[in-house]
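What follows is chain A.
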Amino acid sequence: MLGVEEYKRQAKLCVRCSFCKYIDMNWIDSLRFSRQCPIDTKYGFNLYSAHGLLYAALAELDGKLEFTPKLVDALYHCTLCGACDSRCKRNLDIEVLQVIETLRSRYIEQGNILPAHKVMADNIRKTKNEYGEPHENRLKWLPKNFKPAQKADIVYFVGCNSAYKQSELARATVKLFNQTGTQFMLLADEWCSGNTVLATGQVDLARELAEHNIKAIQESGAKTVIASSAECYKSLKVDYPKLMGKSTEEMPYVTMHITEYIDKLMKDGKLKFNKNLPMKVTYHDACNLGRLSEPWQEWEPKYDGPIPIGKIWRRGDRGIYDPPRNILKGIPGLELVEMERARSNAWCVGSCGGVAQAFPDFALWTAGERVEEAKATGAEAIITCSPEEKELLIEAVKVKKAGMKVYDITEIMLQAI
Partner candidate 1 sequence: MAIKEELIKIAGAENVFDDTNRLRPYSKDYSLSPPSMPSYVVLPQNAEEIQKIIKLANENKLPVTPCSSGVHFYGNTIPVQAGIVLDLKRMNKILAIDERNRMVRIEPGVTWGELQSELQKHDLMAITPLLPHPLKSALASHLEREPGLIPKFEYTDTLATMEVVLPDGELFRTGSACVPGFPDKSLAEGVNPSGPGDLMWNRLFQGAQGTLGVATWVQCKIEYRPKVNKTFCIPFNSLADVIEFTYKLQRRMVGEECLILNSFNLAAMLAKKWPSDFDTLKRTFAPWTLILVLGGGKRFPEGRIEYEEEALKGAAAELSITDLPTSVPGLPGLERQLPDMLRTAWPKEKTYWKFAYKGSSQDLFFHTKLNEAPAFYNTVSEIAAKYGYPSRDLGFYIQPMVYGGACHFESNFYYDPANAEEVNTITRLFGEAAKAVLDKGGFFSRPYGPIANMVYRRTANYTATLKKLKKVLDPNNVMAPGRLCF
Partner candidate 2 sequence: MGLLKEAYQALQSIVGAQWVSDDPAICEADRPKGGHGTKKVPLVRPACSIQPETTEEVQAIIKVCNRYMIPFVATSTYGSDPPGSDRENILFIDLKRMRKLEIDEDNLYAVVEPGVASASLQGELMKRGLMTFVPMSGGECSVLANAINIGEGALSYRLGDRGYRRVLGVEWVTPDGEILNLGSRAASEDFFWGEGPGPDLRGLLVSSGYGSPAKKGVVTKIGIRIFPFVTERLVPTGDAPTTTLQLPEKRFAWYNFIFPTRKAAIDAIYEIGKCEIGLLAMTVPPWFVSMARARGTGKDRLTGAAGFWDNWNNITGPAARDNPEQTTARILLYGIGSEKRLAYEEKVLLDICAEFGASARKSRGLQDQTHFMSSDAIVSNLAGGRFTSVIFFESLDHALKAADIVNVHTRKHVPPIFDDYGTTNWFLPYDMAHTAKEESLRFTTVENEHELTLLMQDCHKDFVKRGGFPMAPNVEYYGPAWENYPEKERKVMQILDPNNLAPWK
């Protein structure tokens, strides 16, 4: 989290231009799908936007504002999707997301926590997963005839949702490894990656989880960690070095998403999709795989006047956008159509930031917005890279009566391989 001086400095830079509320403007194609921020779109008051939260952050820091019910409401309805951060950095390099994250951590430090997030945290402390399921069942999803390697360069980080709820996704991933001849390990004692824990401002618990998982990875001897969950991917690649005070490149492992891995295999000529899969699909860029997934750059704030010394910027344009698309375009018969808000403009589905836990109705609403956008493309199916998002989208499709299918990309790959 940001130190006080840097926190204040960043929040003060806001000029309230409202770029944070719109997708990158060169990409705007319609009034309907021009907005970027779910809380701004739904709740309207400026507090429910990046610039409102930055102003509130300053006032809270200066003792002019407490964590009123509305402030907490706005702060925790935010999905931390990072769209505002990316949009702001078109013209002003403000670390918007870091300010909001720090504001959340200040809320927690003052002894506060939302009930739903407390339940989640308590579960994790007890059972190492957010659902409160027995920790010993974490590998129960593994098919009986599957034996992960004892020693391999790659370890597959499964994640809580794939392990306990949508285990077909974990199975799809390992089948893919199998089909591609990939040797992989599983962690003997994988804990929750802590993505939502950190997002809700519970830094200490997040650090505890990170330390454990990093140690487990190191002890496994793996050089590369592959995740098929966008959330876990981002935790391993971005949150863990952040919590450890390091840059991503300084970590003792390399993180890859399954799509990066498969894309690499395709580029190296080691994989080709052969089965015809005639379907019109649209791809949803998960925030954690897209905007939020750029390597973390650890930086000690130092300035020469207005100039930050030695800082390397993360603006969201170097997220994992192309590998999933390369994969989908490489599948025979599959027609990929883009939503208006794609890549770093993607509209958040609402599963991240602790929102789905604390405000499920809002999460469903924001997912519903995405479904309407997907429907407008004429696609039959939405493809995503996040188990949580898949769940939410399925529910939203039902509510919207959109008649669309929702797949995780691993499922699609498996059908086509």
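How were these candidates chosen? In short, all candidates are chains of the complex that A comes from, given by their letters.
Note that a contact is a pair of C-beta atoms (placed from the backbone, for glycine too) under 8 Å apart; a residue touches a chain by one contact, two chains touch by 3 or more; residues count from 1.
If you're wondering where the values come from, they're calculated on a predicted model, not measured in any experiment.
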item	value
Selected partner (touches chain A in the complex), from 1 or 2	2
Touching residues (chain side chain A, partner candidate 2) in the complex	13-19, 21-22, 24-31, 34, 44-47, 49, 51-53, 55-56, 59, 64-66, 68-71, 74, 86-87, 89-93, 305-309, 311-313, 315-319, 321, 343-345
